[in-house]
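Left out: one protein chain. Kept in place: all the others.
Order as written gives the chain letters A, B and C; numbering starts at 1 within each chain.
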Amino acid sequence: MARVGVVGASGYTGGELLRILATHPDTEITYATSREYAGKPITAIHPHLRGFYSTLKFSNVSLDEMLKKCDILFINTPQGVASELAPKLLEQGMRVIDLSPDFRLKNQQDYRVWYGFEHPRPELLDKAVYGMPELHREEIRNAELVACPGCNSTAALLALIPAVEAKIIELPRIVVDVKVGSSEAGIKPSLGTHHPERANVMRPYEADGHRHVAEVEQELKRLAKEEIHVALVPHAVGSVRGALATAHVWLAQDVDEQQVWRLYAQRYGREPFIRIVRGAPFRYPDPKYVIGSNFADIGFAVEKRIGRAALMAAIDNLMKGAAGQAVQCMNIMLKIDEKAGLNNPPLRPA
Amino acid sequence: MARVGVVGASGYTGGELLRILATHPDTEITYATSREYAGKPITAIHPHLRGFYSTLKFSNVSLDEMLKKCDILFINTPQGVASELAPKLLEQGMRVIDLSPDFRLKNQQDYRVWYGFEHPRPELLDKAVYGMPELHREEIRNAELVACPGCNSTAALLALIPAVEAKIIELPRIVVDVKVGSSEAGIKPSLGTHHPERANVMRPYEADGHRHVAEVEQELKRLAKEEIHVALVPHAVGSVRGALATAHVWLAQDVDEQQVWRLYAQRYGREPFIRIVRGAPFRYPDPKYVIGSNFADIGFAVEKRIGRAALMAAIDNLMKGAAGQAVQCMNIMLKIDEKAGLNNPPLRPA
Amino acid sequence: MARVGVVGASGYTGGELLRILATHPDTEITYATSREYAGKPITAIHPHLRGFYSTLKFSNVSLDEMLKKCDILFINTPQGVASELAPKLLEQGMRVIDLSPDFRLKNQQDYRVWYGFEHPRPELLDKAVYGMPELHREEIRNAELVACPGCNSTAALLALIPAVEAKIIELPRIVVDVKVGSSEAGIKPSLGTHHPERANVMRPYEADGHRHVAEVEQELKRLAKEEIHVALVPHAVGSVRGALATAHVWLAQDVDEQQVWRLYAQRYGREPFIRIVRGAPFRYPDPKYVIGSNFADIGFAVEKRIGRAALMAAIDNLMKGAAGQAVQCMNIMLKIDEKAGLNNPPLRPA
Partner (left out) sequence: MARVGVVGASGYTGGELLRILATHPDTEITYATSREYAGKPITAIHPHLRGFYSTLKFSNVSLDEMLKKCDILFINTPQGVASELAPKLLEQGMRVIDLSPDFRLKNQQDYRVWYGFEHPRPELLDKAVYGMPELHREEIRNAELVACPGCNSTAALLALIPAVEAKIIELPRIVVDVKVGSSEAGIKPSLGTHHPERANVMRPYEADGHRHVAEVEQELKRLAKEEIHVALVPHAVGSVRGALATAHVWLAQDVDEQQVWRLYAQRYGREPFIRIVRGAPFRYPDPKYVIGSNFADIGFAVEKRIGRAALMAAIDNLMKGAAGQAVQCMNIMLKIDEKAGLNNPPLRPA
């Protein structure tokens, strides 16, 4: 049994890690930290976990305890925290899975531009592995530091990877329109997430350049080895869970839907959490049908008339978009079954 | 591995049985019937199950095949079907778990009154065991025919059992106000379930006597051995999943909240799927925190000023209110771990 | 044109007053106060009002200005504020419509018990008129101080008034189960109203005695002139707007649905905002069909088997449950058409 620690366990991603690990066959949670709830049972803020973890309380463990009590550690803190904490743990040989943006970007300058953030340990950026198994499985296996992608980025990348690799689309004119549920904003209340304001919205945000664009362009450029422009606009919609990326692309080659299908089926054929979607009546991906699971449903539509396509990826933002993908990375790092703890079907209807 | 058949597998309860059994360690599905979808892959109507059951198609199996191919059978059909089908299977020694109302009531006359239904095999009504483990665990163990409770009934009964057994409440003045999600109505579209009409409702229905009252009064009378009146009104609300029963009762004894808590804790202490809820900030049961699980959360409030209490039970209507409870009964019948296949935490937020 | 002031205009009830008065033919808004937003245009927090009130900004007017600039004043502040402010205005002859609980109760002691509040001006409690036109139209006409009912109270009372007046029900055993939308909690964010937590709830709250019980019992006792017990439990459900009161009552007389209908039709026949609901397919009241309007839909079901009935009232909590009823009172006070500004049909579907 691997001993697992969770730093920042009182939010939604923390709760989701605890939920997944509650039935994971090869791990045990040794601590779950929360400054706000230290000393309280984890069910004080995670009522769904009543009956699980009956003896686990939120704690405020010291660095020493962190190092002693676990073999692998999830960091799940606001931007700027992990870049201070992780280096100290790495020096002592801890393996770290960071769910914050602190190690996603390779280029120190990108942190300045996109986050207004002077990265304190830029030398670690190269060491960090971008935690998307569909792109970096082999590097994740032996990584000391994994930087899990954002949820918008995960959906956008999964929709685009095969098309960009095969260069069937115009790379400087990629549009990604993302729809996301309210859980993406985390557990902290605000006017924008207040139920009367958040219910029934179709609300664009950060429409002039969302931060996740930085990592999406970084990873796609790596694949294409040429200039890529991604116009990505997220939209809050009325759901609690789910993220859908619709990549609107202009075709650079004269391909039809069947050819796109073959391309994606080939690229993703052995991926344990990718499902290609085709055929009525559930014709296109919809996050509704992956809720509670680590699956990403991928589909596409081609409009030959004007040489365009829609490439779509649907995920549960807290699972494949956050905690699920993090556990998938952990499984790879621990060299156990990649699906361990993650092999449940989605919930439906939900 | 027990071989399991599902008759009526294309609706929501059927889909939920398939979802649960997909990861059940001790069973395998040998057929899933559907007249409408016979010959089609189960993912044609259950898109969430993509990647599971890759070779399973809906079928129209004959009675002989039913008998040959499985050891235990779920019947999941509209009222009136199981009472014709089950007897033929029982005669051949099949063990049957019926999720329809056909065998819930003990009294043939009650079927006439509440369902306008002349039961074709009244002699089987005594043989059938009402499938609520909290009431009939021992009889379920060796039952040939289990009749699973309705979802409103499950919530109402779980809220009331300890209070009725201990006779701390006025038995002829029990009010149960139920709130339910839209999945309770099944997968068949209608104007009442059309999204624009069903979203945001607070809609009472069958307010002058819902059919589930018959089984609730039957089981409570059995416990109390005296006259009981239950005024039960369900209300459709905006959720997809969940049922909450709020039993509004007048106290027959001068008890306080602490005493009620002890009573319930004692009665339900060893129940694997009952969780007693107390303490802020998630003070009362809410189906929101059992979604996707077989748990029933139970709580209460006492207003001494006027000698009343609210006894509340929250379930996922498709789980503890239908498929989950049916699998719990199956586990008991198979004499395996009662929690097998059911031991996942609820999903939250959802 | 009557000059109208709104004290406390940045919340949902304030916004609703502004929305109604934007098209009211006989009034003009002269100020709208908000400490938090003073100096900002009202559309800073009320984006739906863009294009209306283009010159109106939130202000922090002095008592003198309040008195000079308006003929009638709405107070829309947290509990405890109006009882300090209103007396100063009343002394100078201002007519005040208070939407807070500060003047609803007649008995100073009730404020201690239900609100833990020592009322600073108990001598005004008798002067205040409880602002429900269906009960106090004539007193409202010449009132100097109107205390508008709470939204749960409005729904509960409208469901019960004719039955209590006619004494067809058991008065010491009244149960009222209320369902309410999220807008009832006001515009201030909290964990309980955070969208991921508030969406899809069926959440009981203040189940051991909600404050609105005090005014409901007060008004019903006035009608019945005998002891009345009201067990009222509100439940938050997934909607934004709407409140439904289902009064579960035990019949004291042997009446059928037709007789109940006649009783209600007679009592409410001339009420401009009461609609009696009967007949399929929209058989019972549902707040869904009064959204955005000042209507209260009333209906009932009788179960003769056990001598009980469900008496139901559906309102929009921000309209008939707050701002709409307040404007209805204002119209009566101004001796203009009672429906002025309020005569729009509800929105549907919504």
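FYI, a residue touches a chain if its C-beta (ideal position, glycine included) is under 8 Å from a C-beta of that chain, and two chains touch if they have at least 3 such contacts.
Nothing here was measured: the structure is a model prediction, and the numbers come from that model.
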Where the missing chain makes contact, among the chains that are shown: A, B, C
Touch criterion as defined above, residue of C:S10, C:S100, C:S183 or C:T246 at the omitted chain: C:S183
Of A:L56, A:A301 or A:I336, the one touching the omitted chain in the full complex: A:A301
Of C:V96, C:A147, C:V240 or C:V260, the residue in touch with the unshown chain: C:V240
For chain A, residues in touch with the removed chain: 173, 175, 177, 179, 181, 191-192, 196-197, 199-205, 207-209, 229-231, 233, 235, 237-244, 246, 248, 250, 257, 281, 283-288, 291, 301-303, 305-306, 308, 310, 312, 314, 349-350
Footprint left on chain B by the chain that the document does not show: 12, 181-183, 187-191, 193-196, 198-200, 240
Residues belonging to chain C that touch the chain removed from view: 12, 15, 19, 22-23, 44, 46-52, 182-183, 240-241, 275, 277, 279, 281-282, 286, 289-293, 295, 297, 343-350
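FYI, only the chains that are shown with their structure count from here on.
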Rigid-body rotation angle, chain C and chain B, from Cα fit (steps of 5°): 180
Classification of the chain A:chain C interface as same or different, half of numbers criterion: same
Chains most often in contact, by C-beta pairs: B-C
Whole-Å gap between the CA centroids of chain A and chain B: 36
Computed distance of Cα centres, chain C from chain B, in Å: 38
Averaged-CA centre spacing for the pair chain C and chain A, given as whole angstrom: 46
Touching two or more other chains - residues of chain C: 181, 191, 196, 199-200, 240
